[in-house]
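Right, one structure below, let's go through it.
Rest of the complex left out; these chains stay put.
Chain nomenclature is as follows: A and B, assigned in order of appearance, with residue numbering initiated at 1 for each chain independently.
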Amino acid sequence: MAVHQSSFVAKTPGRGTTNVTADVQRVADASGITTGVCTVFIQHTSASLLITENADPDVRVDLETWMSGAVRDGDPKFVHDAEGPDDMSAHVRTVLTDTTVTIPLRDGKLALGTWQGVYVWEHRTSPHERKLIVTVLGE
Amino acid sequence: MAVHQSSFVAKTPGRGTTNVTADVQRVADASGITTGVCTVFIQHTSASLLITENADPDVRVDLETWMSGAVRDGDPKFVHDAEGPDDMSAHVRTVLTDTTVTIPLRDGKLALGTWQGVYVWEHRTSPHERKLIVTVLGE
């Protein structure tokens, strides 16, 4: 049994999704671990992790459409708006999605389904550098 | 310390919840591990995992009622509808719930609360076979 931990930065172009599946797999490769789990953690409260369809990009467009309708930027009920109308909505969107995901590792590969990809979902409208920590546990 | 990994298929009758607590416990039993964690992962983007009340089935009826109201099948704002009105809504519902859960293992048993059960939540209206991977880590 062994543990391997590494971090990387995802540069986001503003609100939207960035595929980090290959970055996570790269850490798994470096670990030399073949059976176990790979946990991904994002150190932010206004960007989150997302496992969703990787084939048709319209899925991620529609996720954004749904989320923008459910959590309004600049909602007048929000008190916290120091950084603008996308500040508090970004925190709500993060809470509704994931700060951490744990993916099984099988034969050294992330055991994702055929149509699953791992994404950073940037909820702020401006570009950011987002720090992720990947921990691999297994043998 | 040891790791044990196994997969199983949950047959769903269409939209609704299927209790898989016993299936997950079975993998934990086979692992021989008594203290650690049991992580469950579903390899799909239109069905998800759910930990919720296992006593009154009305809870799961009401969860479905809430979700159906919050995420509309056939929402005209959705672009992705290749597989019908429940296609894109299933992806949104999956994102709002869980693709992966990690449950503590204590004395060889899933340390769930008295009223907690582990369910697959099928979000498509037709029956499916859903693949789950369980990884147990501990000693």
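Rule of thumb we're sticking to: a contact is a pair of C-beta atoms (placed from the backbone, for glycine too) under 8 Å apart; a residue touches a chain by one contact, two chains touch by 3 or more.
Note that this is a predicted model, so its numbers are computed, not measured.
Taking the whole complex of the structure file rather than the 2 chains in place, the copy count of the single sequence reaches 3.
The definition used in the following text is that only the chains that are shown with their structure count from here on.
Averaged C-alpha coordinates give centres for subunit A and subunit B that are 20 Å from one another. Only residues 1, 35-37, 50-53, 56, 58-59, 61-63, 65-66, 69-70, 96-97, 101-104, 106, 111-116, 137-139 of subunit A touch subunit B when the two sit together in their complex. In the complex of the two chains, the subunit B residues touching subunit A come out as 1-3, 5, 39, 41-45, 70-71, 75, 77-80, 82, 88, 91-92, 94-96, 99-100, 102, 131, 133, 135, 137.
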